[in-house]
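One structure is given here, and the rest of the page talks about it.
Of the protein chains in this complex, all but one are displayed in their positions.
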Amino acid sequence: MSFYPICAEYSGAPLTEIFAAATESDVRRALGKTLLGPEDFLALMSPAALPLLEEIARKASRLTEQNFGRTIQLFTPLYLSNYCTNHCVYCGFNAKNKIPRTQLTLKQLEEEAKAIASTGLKHLLILTGESRIKASPDYLDSCMGVLRKYFPSVSIEIYAMEQDEYARLVDAGVDGLTIYQETYDEELYAELHPRGPKRDFRYRLDAPERGCKAGMRVVNIGALLGLGDWHKDALITALHAAYLQDRYPEVDISVSLPRMRPHVGEFQPTSIVEDRDMVQVMLALRLFLPRLGITVSTRENAEFRENILPLGVTKMSAGVSTAVGGHSQDGDQVGQFDISDERGVEEMCEVLRKHGYQPVFKDWESITEPAKGAA
Amino acid sequence: MVVVLNGKKMDMTEGVTLLELLESKGLSPETVVVERNKEIVPADSFTDVVLNDGDHLEVLRFVGGG
Partner (left out) sequence: MSKDLFEIGGLKLDSRLFTGTGKYADDSVIPGICEASGSQVITVALRRVDMESTTGNVMDFIPKNMQLLPNTSGARTADEAVRIARLARAMGCGDWIKIEVISDNKYLLPDGYETARATEILVKEGFIVLPYVNADLYVARSLVDAGAAAVMPLGAPIGTNRGLQTREMLRILIDEITIPVIVDAGIGKPSEACEAMEMGADACLVNTAIATASDPVMMARAFGRAVKAGREAYLAGPGATQCHAAASSPLTDFLSGD
């Protein structure tokens, strides 16, 4: 099974015409339903939905509270390594970029882990560039040996893997997989990934499904909005999430909505996703998939992140550094991208409480003993 | 000899076929299904089945149901 046929079908959809044909009553109909189909999602994404945005926001807000309460789960990324063999033209870690390359030793990792754990965070997202030689499955397995002492929940955002490799990491204590398709436009994808293993569109497209099969508890997907036609990417992201939710009801599926940020390297966003666009996508996603996790990173600025709290977001990063060793090492490391919200964990928590939201560090506990010597 | 028909013992003469038994009960063979000693008897072999002493027969048919 693969999401590919659905992806291919919708890549060719004449969105401009579909959006032009959408009417206010299409939007109202979508608003009135409890179970929405792709056609409703399209109506909610169309210009016809803009005059009704406030009404849509109210429903999205109600659904989010119903399903998640007034809570925001906090996590932070930890960059293990920035060695990379890919040439993704939009990425700061692009193999061509002349930046210092480094990878944490287990001793350095322990320092990073301690520094992050001291902020109270329990959810960690570990990241590497795409280098199977440097950041090998063995290396990641050893890293988990260190990290599980400090974090009950660790997600990975690394190169696409085989199902048994994911399963091995699940055994080592990984419980979440984050992997972005970047863009669902196969042609554009080929242009943006001129060299490197990531060039294989389908292998990456099926990676979230392999993660589900391998026993990941949370699978987080997304497209880097702004790379291509963001309307189309948001639509196919939503369909991809629905596909996974339908087939793997035991897995929590969530979606990230990263917007392109300035970074080292020549490629800059081709289409701009305005705040209003971003809000519209988020609301449409919430109505379409009420149980969907929605992650918003520190790519977004503090004010925007506060404004969207009631609109559907369920997870946020805080206390972020996108550089290898950024939490504990001295020096001017180069990050993968620039962040906009530089607030620390404590400050974030205070802001959330001020808005009537509970910051959540940890919301589940495995009742089976994790495989190897856990915390 | 004795056969058990739908839970009731019946005295019968030797050599009677299943079809003959059904007809003697006023049942047309195409409206019933018969289990003989827990095995379904194919409808086209009612004439061939000669009953034996101690046979357990269940004769069923469709009735009203939802």
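As written, the chains take the letters A and B, and residue 1 is the first residue of each chain.
Definition applied: a residue touches a chain if its C-beta (ideal position, glycine included) is under 8 Å from a C-beta of that chain, and two chains touch if they have at least 3 such contacts.
Please read these numbers as outputs of a predicted model, since none were measured by experiment.
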item: Residue touching the undisplayed chain, where the options are A:59, A:199 or A:213; value: A:59
item: Hidden-chain contact residue, picked from the options A:1, A:35 or A:367; value: A:35
item: Touch residues of chain B, complete complex, unshown partner; value: 5-8, 25-27, 30-33, 35, 40, 42-43, 58-66
item: Interface with the undisplayed chain - residues on chain A; value: 25, 28-35, 53-55, 57-59, 61-62, 246, 249, 274-276, 279, 303, 307, 310-311
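Here is the rule we go by: only the chains that are shown with their structure count from here on.
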item: Length of the line joining the C-alpha centres of chain A and chain B, rounded to whole Å; value: 70
